[in-house]
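Removed from the display is one protein chain of the complex; every other protein chain stays in position.
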Amino acid sequence: MPLETVFAGIKLRNPTVLASGILGTNAEILIRTAKEGGAGAVTMKSIGPCEKDGYANPTILEWEHGLINAVGLPSPGYKNTEEELKQLEKSGIPLIASVYAHSIEEYAEIAGFAEKFKPAMIELNMSCPHSKGEGMPFGLDEETAGQVVKAVKKVSGKTPVMPKLTPQALNIASIASACERAGADAICAINTLGPGMLINPEVRKPVLANKFGGISGPAIKPVALRCVYQIYEAVKLPILGMGGISNGRDAIEFIQAGATTVGVGSAVYYRGIGVFKEVCDEMVQWMKKNNAKSLEEIRGVAHGH
Amino acid sequence: MPLETVFAGIKLRNPTVLASGILGTNAEILIRTAKEGGAGAVTMKSIGPCEKDGYANPTILEWEHGLINAVGLPSPGYKNTEEELKQLEKSGIPLIASVYAHSIEEYAEIAGFAEKFKPAMIELNMSCPHSKGEGMPFGLDEETAGQVVKAVKKVSGKTPVMPKLTPQALNIASIASACERAGADAICAINTLGPGMLINPEVRKPVLANKFGGISGPAIKPVALRCVYQIYEAVKLPILGMGGISNGRDAIEFIQAGATTVGVGSAVYYRGIGVFKEVCDEMVQWMKKNNAKSLEEIRGVAHGH
Amino acid sequence: MTETPETATIKKISQETPSIRSFRLDFPMQAKPGQFAMLWLPGIDEKPFTLTAEGKECAVTVQEKGKFTKALFKLKEGDKIGIRGPYGNGFSTSRVKKACIVAGGCGAAPILLLAEELQKQGIKTAIINGARTEKECLFAERLRKTTHDLYITTDDGSLEEQGFVTAPLQRLLEKEKFDCVFGCGPEAMLKKVFELCEKYKVPCQLNLERYMRCATGICGSCVLGKWLVCKDGPVFNSKQLRETEEFGSKALLKCGKDVPIKEFAEWRQQ
Partner (left out) sequence: MTETPETATIKKISQETPSIRSFRLDFPMQAKPGQFAMLWLPGIDEKPFTLTAEGKECAVTVQEKGKFTKALFKLKEGDKIGIRGPYGNGFSTSRVKKACIVAGGCGAAPILLLAEELQKQGIKTAIINGARTEKECLFAERLRKTTHDLYITTDDGSLEEQGFVTAPLQRLLEKEKFDCVFGCGPEAMLKKVFELCEKYKVPCQLNLERYMRCATGICGSCVLGKWLVCKDGPVFNSKQLRETEEFGSKALLKCGKDVPIKEFAEWRQQ
């Protein structure tokens, strides 16, 4: 009970959310992540306008302090996700449909399609750091970010809309404000950081086929926490905070910084699909030990003096 | 011998350089870092226009995957560094004098002062992420960065000038190009990343007194490596690469990305003042095992196909 | 922990059949039969391959097919290659006293380690090994050393029995009681093996393949229904397969599109 959370009007059993791009390639694995893994909500792998293979391997690696990935936003194309979306709608599991695109019109087109399947929320990925011309450019600039949100809001009906922001933006809080003014219902922060690169010195070459990739996991936690903290001071919207959350204590830190829900991505690598249940258990234990009666009580407490 | 390096015309015993802000508060410790620690060159803590205390503690913490610091650029004021600069000049140890300022004129003023003591090099810190109005703003924009370099070059005589860049710049390679066009003799990359923040959830407050701080150490290595790689493709200038170098293999990776010299900062925390000697030994061992006769041979090899 | 490829030297290349070679690597890897490694050719790609030797040195056995394997076949002894692993669950031999292995085509790769392991544990094992033609029959000589009960089938009858592996399997299931049937090979074949096992109420463990990226259970590229082939598999038991409609019927392409298994198989042949 103490973890029940209302996020942009959606009731969740707990505040843990499967991050986009992790596991979420079909309906069955998303349902399993919620039922067996314990996630309060799950996000699909971002879907794009058309069929796209992404980069050659290696695309995802662990480098001791986090993951690095340049999957390159592979996508079956949004029209090929109909079966999965239907199956998820039927399952009743809170689903966040994640969308990436090359233009404002495309964002609206894909979001409009997703809306028909009544997902709990539509996430606008404007923050992927390794795919050319998609995602990130929209999240670097207040005006563009606002325009994307506005265009999507016109077609999204009652489904809440949540832009996902990038830590590369020089002022992530202003971008969040612009999205709020444009009608966003929540903010998701952060997508992967970087880009970064790995070199294998024995081979004398970059390891990722794309050379550069986005960084996630433990290494990015302080940056993610700062972003959530700054966004919380700039907007009234609820925040889905993510970036390096590996355990319950990390999740509590994000909530103290101002997050309403907490995304878990890379930690699936470190702890397996059951990480959501584990994070929840650890949060409850932490709350007992530290006399926190509810998440409400500690949300945003790291602010002020 | 295999590690001897010429960097922007300066002969160094080896390519390891003490990064600015680590240890470099007086002449004696800098001399010790070179002699006992084994650094090929050492950098002073960045000096600013006037006496300044910096932030309250905590200012520097280790958080498992790196350090975070918000020291706040404390400075005795450049005029109070005369004794140290004289002593270092006498010592003959290759010294990089690091400068931060609030305006283009101030950069020139302080650099002009430093030049009188014939340091091996003048570093322009335009990249500190946690001190308001100083440093970083100059390194985010091509035009401003170029103007700073140009102004300093007018007063720096024969002393090579090296701007130090920030990974927050959206296109670090263009900033490096602008500095090259303005007459820079070398590029240093990167300064700390972020900013980030730590929260102590039991205390329910940010840990750094300044809340936000720059991240260094292992967590930032992939970003630093990517920056060096991109700068190498954009300019002909030699590069002092740094960010998360902890051992000889890391240093080799930076050299394969295109660095001529390698900065070591946070690793002093992890391995002590002798880290320079250790990194050099590890580089030599790596070279033997991997049939690399010289650093020249492997510099930049990670580029191309 | 890091999960990036390390470099290994190719110590020995053996031509197993006209299209299949084994590559022995100067690289230690402790693995169970059925586990796999990711091989990396810089600038080309990274792909999963079942381990066909493990311990102080490891090996993989590869059929020349597309871009990656063609590039691999150009390498010589002494050349270097990137490798990470082992991954996946491998076959479980616990509580097995009498076993049957069914292998087909290059999917037969894990068979050798498995047969050797079963022999080492003193488990009585019948092996059925199928190939298109005599020349493409993998590991026949080495398998013969591990069992007295070796059945070989070829599509064209060029070696021993003509036909598919399912014929001898059905005969064996008819007259003998196995604790487990282990299978590796093309999914269409495995589907038939599964149906036979279900009919004769014998548990089976089948080694499946899907397109892979991370190999560590995070990207979801390799989903088989609710399972991750790289982590929950690549070996699945009867219970898991029973609940999995996608087995033998559907798979994701590289782009994530869900297609019939036949289309997937064709895509792989491109």
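Read from first to last, the chains carry the letters A, B and C; within each, the first residue is number 1.
One rule holds for everything that comes next: a contact is a pair of C-beta atoms (placed from the backbone, for glycine too) under 8 Å apart; a residue touches a chain by one contact, two chains touch by 3 or more.
Just so it is clear, the structure is predicted and the values come from calculations on it, not from any experiment.
Taking every chain of the complex into account, the chain not shown here touches B. Interface note for the absent chain: among B:Val207, B:Ala234 or B:Val301, the touching residue is B:Val207.
Note that of B:Lys45, B:Lys153, B:Lys221 or B:Arg299, the residue touching the chain absent from this view is B:Lys45.
By the touch rule set out above, chain B reaches the unshown chain at residues 21-26, 28-29, 31-32, 45, 51-54, 56-64, 67, 69, 71, 74-77, 80, 83-84, 198, 200, 202-203, 205, 207, 209, 266, 268-269, 272-273.
Assume only the chains that are shown with their structure count from here on.
In terms of which chains touch, the assembly is arranged as an unbranched chain of neighbours. The chain closest to the protein's centre is A, with centres computed as averages of CA atoms.
Inter-chain centre distance (chain A to chain C, centres taken as mean C-alpha positions): 36 Å. In whole angstrom, the spacing between the mean C-alpha positions of chain A and chain B is 34.
Mean C-alpha positions place chain B and chain C at a centre distance of 51 Å. Touching of two or more other chains is recorded for no residue of chain B. Among all residues of chain C, those that touch two or more other chains are 43.
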